[in-house]
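Here it is: the structure, laid out below.
A protein chain is absent from this complex, but the other protein chains hold their places.
Our next item is chain A:
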Amino acid sequence: MEHERYHMINFEETELRLGLPGGKGNDGEATKNNGKRGFSETVNLKLNLSTKEAEGDESGKMKEKSSIAPRSTDPAKPPAKAQVVGWPPVRSFRKNIMAVQKASSEEEGDGKKAGNSIAAAFVKVSMDGAPYLRKVDLKLYKNYQQLSDALSKMFSSFTIDNYESQGTKDFMNESKLIDLLNGSKYVPTYEDKDGDWMLVGDVPWGMFVEFCKRLRIMKGSEAIGLAPRAVEKCKNRC
């Protein structure tokens, strides 16, 4: 029942792996190159709320796969300054408003400043069973791994049953995806601009930041329903 979740239970590890066209784990599907950025890396996305050892494990695994490629933006743009939380003291609604207006003015060829990539992108995060929402600024993270670490810290008070990770998620293969989701207790999902709920990790990080309207850490059993759509959209984006 809901009440149980509030007490000390160990969180399990969920692994998501992206196998996108042109990359590994593709089951040999033809790569369609339509000019969009290829995304051949695989990313391990784990909601890991356990100890440091596991984190150590993870980074080891990460190095093996040499996977994380931070979503690099246009080299002409100045590197993002390390952001201190809550500084400068500008309220969120001001940050978001400016971001949207600047983005649209840039589209119109205004281009007064090189990059708008640094403005904030706040989205709400809910977790099934948690009594309140949190908010994250997606612009603070460069990749799925960083986001996942942050989410772990945020929801560490709510931990869930431990169990062995079941292997990787392959967005191109529906039955594999469903198997994994069946095994996962909690899975991160997001609502995109079309209002659809998608599995986190299905698109390149930069796209995700743009599309994501809100996050929901959903029960694996419910997330299974998203698998077919995930596969569908993945194929469409190839």
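Quick note on the criterion: a contact is a pair of C-beta atoms (placed from the backbone, for glycine too) under 8 Å apart; a residue touches a chain by one contact, two chains touch by 3 or more; residues count from 1.
As a working rule, contacts and distances are computed from a predicted model.
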Record-based protein name (UniProt) of the chain missing from this complex, from "Protein TRANSPORT INHIBITOR RESPONSE 1", "Translation initiation factor eIF2B subunit beta", "TBPL2 protein" or "inositol-3-phosphate synthase": "Protein TRANSPORT INHIBITOR RESPONSE 1"
Hidden-chain contact residue, picked from the options A:92, A:175 or A:221: A:92
For chain A, the residues touching the chain missing from this view: 6, 78-81, 83-95, 97-98, 101-102, 104-105, 112-113, 115, 118-120, 131-135, 137, 153-154, 156-158
